[in-house]
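Removed from the display is one protein chain of the complex; every other protein chain stays in position.
Coming up: chain A.
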Amino acid sequence: QVSVLYFARSAELAGLRCETLSVPREITSLQLWEEIVKVHPRLALIRDQVVFAVRQEYVLLGDQLLVLQPGDEVAIIPPISGG
């Protein structure tokens, strides 16, 4: 079970800012995205513009294998605009 955090546009599309989801312990970042989109289909709209932050490290959507621990934070990160 991981904590998924939604920010900016992704929070608007998902309709919430944070929730707990059950996902396989070992999963590629793309598979993780697909699990999340099953729960919030509107997120598919921003698929080409997001990255993850897993345990506060950026991860691109792709084949990278993630090894998740219970309680890990996974954040959906749309294009940033600080500064």
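Heads up, the rule we're going with is that contacts are C-beta pairs under 8 Å (C-beta built on N, C-alpha and C of every residue); 3 or more make two chains touch, one makes a residue touch a chain; residues count from 1.
We take it that contacts and distances are computed from a predicted model.
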item: Per UniProt, the name of the complex member that is left out, chosen from "Pyruvate dehydrogenase E1 component subunit beta", "MOC2B synthase", "Tax1-binding protein 3" or "Monocarboxylate transporter 13"; value: "MOC2B synthase"
item: Contact footprint on chain A, counting only the chain that is left out; value: 5, 7-9, 48-51, 53, 56, 58, 60, 75, 77-83
